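Structure record follows, encoded as structure tokens.
As you look at this complex, bear in mind that one protein chain is not there, while each of the others sits in place.
Let's turn to chain A:
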């Protein structure tokens, strides 16, 4: 006796609709309202002008995977992207990866869905796809590789592991249930076998920024609020300016209009050292209070930092080498990133230290203006750098959204 996800989700959706109707009716009649619908039943549309998973309110869990393309055959790559489109459209709506489902199909064949998400709600799954710089020459697409899609330069202090860096394609799976995110990546990897190979992947928990004003600011592994000044979904004008690729900027970019650029950095934190640091030092290095996340110049969490405010001895209240001082838009020609990072813990090292940190993900309209200058500044001057090691890195062009009947990458490969 097996229930498919669709069956359950249909039921959950029905219950949600009934709940909403009950709520409206209850208010009208002055009766007690029904409990709100389960947020895990939420789905985000797959189709649209932009891919989901960027301005979507950040979910709690991540499975990010980078792939190497194994073939030189452009048609084969296009076939995979079509198959991924079909599967992603299904998975994000809470359906099985394939039409037969995890327990349907032939009894003699492996199911076309791996089945660990049977019975789980859609959990707000989004899947976001990007292409890396190395892909273009391979497929004779050199003329269509945007200037902006050049591998990131080496930053001071980088300790990058090639086995956790780069890749011809990337897929970001975000969901409010880790099993749903892992299920999606696992099934996409399986569909891709023979055409692509997983190069590396990263699990994340605990979003480290808010992408919606409806979300409270989360905390990173250092215990500080992160992403207070992040771009929010409710600011479409700012997203147009700082996130989406506009028309007419670079003729090589025509296929990418409506897309974005994704910077990924695996940033290890030296947790044990940090934990032995005084609260005063922790706050000085960050530039904000640990309790409220307020700038050390005063006010509440959302108060604008006053970098000129001076304290005893005329020294600035916010250390000019603090993370906030160097990362704030005021210090970066007003540029803003849409950060979407996650905490990670990959167990412990042989020395008994947490292999933990921040898997930094940011979507930007152009990495040359919106990431590289900031990271260059941070890498050389940020006081926080003492507690960080960048161990993985990647840059991808995030494909524009897909309309009904379209497929991921069609503007590039069709």
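The working rule: a contact is a pair of C-beta atoms (placed from the backbone, for glycine too) under 8 Å apart; a residue touches a chain by one contact, two chains touch by 3 or more; residues count from 1.
As a convention for this text, contacts and distances are computed from a predicted model.
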{"item": "Hidden subunit of the complex - UniProt protein name among \"Acetolactate synthase\", \"Iron uptake system component EfeO\", \"Electron transfer flavoprotein alpha subunit apoprotein\" or \"ABC transporter permease\"", "value": "\"Iron uptake system component EfeO\""}
{"item": "Full-complex contact with the absent chain, from A:197, A:215, A:277 or A:369", "value": "A:197"}
{"item": "Contacting the left-out chain in the complete assembly, out of A:38, A:72, A:99 or A:386", "value": "A:99"}
{"item": "Interface residues of chain A (partner: the chain not displayed)", "value": "1-7, 10-11, 70, 95-96, 99-101, 103-110, 190, 193-195, 197"}
